[in-house]
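I am attaching a structure below and will ask some questions about it afterwards.
Only a single protein chain was left out; the remaining protein chains are all shown in position.
Note that the chains take the letters A, B and C in the order they are written out, and that residue 1 is the start of every chain.
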Amino acid sequence: MKPTHHAFHLASRAHQAENTVISLGPMNIGTKDLTVIAGPCAVESEEQIRVLARAVSRAGAHVLRGGLFKPRTSPYSFQGLGMEGLDMFVQAARDNNLLTVTEVLDPEHIEALYERVDILQVGSRNMQNFPLLKQLGTLDKPILLKRGLSATIEELLSAAEYILLGGNTKVILCERGIRTFQNDLRFTPDISAIPVIHRLSHLPVILDPSHSAGDRDAVLPISRAAVAAGADGIMVEVHPHPDQALSDGEQSLDPAAFTRLITDIHAVANAIGRRVTS
Amino acid sequence: MKPTHHAFHLASRAHQAENTVISLGPMNIGTKDLTVIAGPCAVESEEQIRVLARAVSRAGAHVLRGGLFKPRTSPYSFQGLGMEGLDMFVQAARDNNLLTVTEVLDPEHIEALYERVDILQVGSRNMQNFPLLKQLGTLDKPILLKRGLSATIEELLSAAEYILLGGNTKVILCERGIRTFQNDLRFTPDISAIPVIHRLSHLPVILDPSHSAGDRDAVLPISRAAVAAGADGIMVEVHPHPDQALSDGEQSLDPAAFTRLITDIHAVANAIGRRVTS
Amino acid sequence: MKPTHHAFHLASRAHQAENTVISLGPMNIGTKDLTVIAGPCAVESEEQIRVLARAVSRAGAHVLRGGLFKPRTSPYSFQGLGMEGLDMFVQAARDNNLLTVTEVLDPEHIEALYERVDILQVGSRNMQNFPLLKQLGTLDKPILLKRGLSATIEELLSAAEYILLGGNTKVILCERGIRTFQNDLRFTPDISAIPVIHRLSHLPVILDPSHSAGDRDAVLPISRAAVAAGADGIMVEVHPHPDQALSDGEQSLDPAAFTRLITDIHAVANAIGRRVTS
Partner (left out) sequence: MKPTHHAFHLASRAHQAENTVISLGPMNIGTKDLTVIAGPCAVESEEQIRVLARAVSRAGAHVLRGGLFKPRTSPYSFQGLGMEGLDMFVQAARDNNLLTVTEVLDPEHIEALYERVDILQVGSRNMQNFPLLKQLGTLDKPILLKRGLSATIEELLSAAEYILLGGNTKVILCERGIRTFQNDLRFTPDISAIPVIHRLSHLPVILDPSHSAGDRDAVLPISRAAVAAGADGIMVEVHPHPDQALSDGEQSLDPAAFTRLITDIHAVANAIGRRVTS
């Protein structure tokens, strides 16, 4: 499989040598600061998101994640609260001085989410949903673009290029595990993608240890490894009662475990010369 | 990775023992008939599509394929003629008694394409574009659903379930190569997926040897293998001048090679008790 | 991963344009003849191998396979009868006019096996056991070289080169499934490797549908597909009572199913201009 040359240009280091920095509230992603995004897979109830927002904020997270529209393999799985969850999500974040990120599945929802949410996420399954990428390229809003399960880094950067070409320069890349033959964890976190992306592109890149592993016990070592490899941040699933979660419970940390994780990654971040603000 | 039980139900053999048969013009897919879909990767000009439609019809194809909206990894690659190509595409097919199939990339185009085209295609990159699948589930029109590059068969059938749940029972599955470590061909055609799908589901399944291989010379042996393995049809890229094609030229057959392919797959089809009409 | 140039030379079509033909008894592999190898995963008893040899001979096989030394992932699995099984294996074949093939695991066994067996097999796990390959290169005896689980075709041909360099020109390649993400079958049979190998090399290539699939029901369609794709032969596991087999029972055919398979592949072989002798 020969790489097509010039598949991306605006996303390349050749085009822009210095890092893209995206500053938003306390977050300065693309600098030495480490950004921490945390929250539940899906917003499930006002109580759940309120409790969690307080817990992750206290532990040191900067951004609250929470799915409203959940892309699920099976149509019989919980699909998220949809727009009904938006108010409770935004309010919980605001009450705890957190920024917000949520996934956009449908171009029809962009307008409503644009008004209320700080960062819009494109999920793995939509990494090459080109009409969606083109619409997001017209916004003045950071986009968190997750790598597809079997996307090469060239394909990820080419997907970012669709957004950049529209004029939106605020793209945050996210590694979330690739599909390989190994069967002990749900996916294989491609931690080595971090230095490769930093070499090829000026865009910031974070890692999602929760989806990468699909296994709670692996989240801590993978998070430490991602920071040690140079990730600009991590995005972690946390749930007040992981065993009762409506989705992804097996990979969610409880707030106590998340607090320990923060301590650990701060230590690793300091060891390699990164700053951590909280 | 444990499969979630009951990820699909309507798509399963347990739900419906007999094959789903989709009859449309001369095509009775799901029976012993072998369906042949052929045409260019992209509609490029009135001349190109007219010449090709005549050639593939003479060779024995039943359905004309032709991309209007091309999902391309790079935004700098040819993106297709869009709606401007629709008239020439439909006219060329009609003049040669061919049915039509084209890919829907954007939900906004469904309405216009629904009126004019016989089969709507969902591409690999959109296999889990759930809003798109849900809309196509409300139509009374056959849907050709391509397997994602790294989708398991369970995920493919769960994607079909999103369409079936909406009431549209006319889903044709399409294997188009999976992403593996092997690097001699562009993808690895998963020919063994055909018997596995037939065991798990009543839906018809065809194979696309052109995208599977990304290599013209491999199209003939892969097509024969697919038919021998029990595929209900094949979908082949043909171009009047493959070396001048605006996309996918390296995997396109010229009309003469396509004619030889038809002869070969007829022989194999007959050997295993399938009928071929032309 | 850039291919190293000139990794193999003697194995290439550039070096030898015409097919290597290996003639042995009724077998003329490398010509239009289709070679059928069949037998149990492991030789288990005199009774078992005698019954099987008769059955596969009647059905039309040319070569009897049977493992004496079994390479097993776990040291607690049945490891084969070893040299104790050799006499019964050879006698059963001779009584039924069959050639013999068995795997060499240990260089120490080469001498004893060389005297009694017609074809020596190198298993997947040993494809790059270079001391073993070098020793086999000094023999005047056909070698059946199985592709490693994750070997590229270049690596397979380079492994063959180690044998050819020693002076032994009688190498038969064998595709036996590659390791990918798909999880419905044990491995993914890389049927498209057959035309790729035929393009790059003059060596004959067969396919093992039993190990490729690890699933009895898939053996028939995969065998038909392999023949349709141009394989020079197939190697199939057959057991008198698959459910009682000491190894690989789930992928073994019983003699009746094997007889039906032979009928089917003869039909496909004839359809594409191959000869079948029995």
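Note that a residue touches a chain if its C-beta (ideal position, glycine included) is under 8 Å from a C-beta of that chain, and two chains touch if they have at least 3 such contacts.
As the structure is a prediction and not an experimental result, all values here were calculated from the model.
Only one of the listed residues, A:160, A:173 or A:191, touches the absent chain: A:191. Although one chain is not drawn, the whole complex shows that of C:146, C:186 or C:239 it is C:186 that touches it. Annotation: of A:73, A:100, A:124 or A:212, A:212 touches the absent chain (contact as defined above). Of the candidate positions C:155, C:217 or C:254, contact with the hidden chain is made by C:155.
For chain B, the residues touching the chain absent from view are 150, 179-181, 183. Looking at chain C, the residues touching the absent chain are 1, 4, 6-9, 71-77, 105-108, 125-126, 128-131, 149-150, 154-155, 158, 161-162, 165, 179, 183, 186, 214.
The set of chain A residues touching the chain not shown comprises 1, 3, 150, 152-154, 178, 180-185, 188-196, 199, 212-213, 217-218, 221-222, 224-230, 264, 267-268, 270-272.
Here is the rule we use: only the chains that are shown with their structure count from here on.
Centre-to-centre separation between chain B and chain C, using Cα means, comes to 34 Å.
Residue positions of chain C touching 2 or more other chains: 150, 180-181, 183.
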